[in-house]
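The structure under discussion is supplied below as structure tokens; questions concerning it will follow.
Complex shown without one protein chain; remaining protein chains in place.
Take a look at chain A:
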Amino acid sequence: MQKTYYDPADLKKFGKISDWNKELGDKFFEYYGKVFEEGALSAREKSLIALAVAHAIQCPYCIDAYSGDGLQRGITKEEMMEALHVAAAIRGGASLVHGVQMMNKVNKLEM
């Protein structure tokens, strides 16, 4: 058994999840492929969204994959970092907006 939870080499084995459930695995990968096709959003925009989401959900495989994908598409470091700040702003905002709930509760309880 490996000594760490994450191994970069496992990313290449992603497709193996179909081994234990082919139907759902295949459906997932087909869906995944479709999602990232050029559409109303460009494949490039989707790659940046994926990178931001990867950081929000803190998935090291996805970060690995979409940092490389961004470079391939000619996305610059500046664009990547800006996308991350969007993720961070939403994450931070999500915490802070609950501050209203806190304030409501405190205001209700306090005399």
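Definition applied: a residue touches a chain if its C-beta (ideal position, glycine included) is under 8 Å from a C-beta of that chain, and two chains touch if they have at least 3 such contacts; residues count from 1.
Everything that follows uses one rule, which is that contacts and distances are computed from a predicted model.
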Query = The hidden chain: which UniProt name fits, "ABC transporter substrate-binding protein", "Sarcosine oxidase subunit delta", "Radical SAM/Cys-rich domain-containing protein" or "GST-like protein"?
reply = "Radical SAM/Cys-rich domain-containing protein"
Note = Even though one chain is not shown, chain A touches it at residues 12, 38, 42-44, 68, 71-74, 76-77
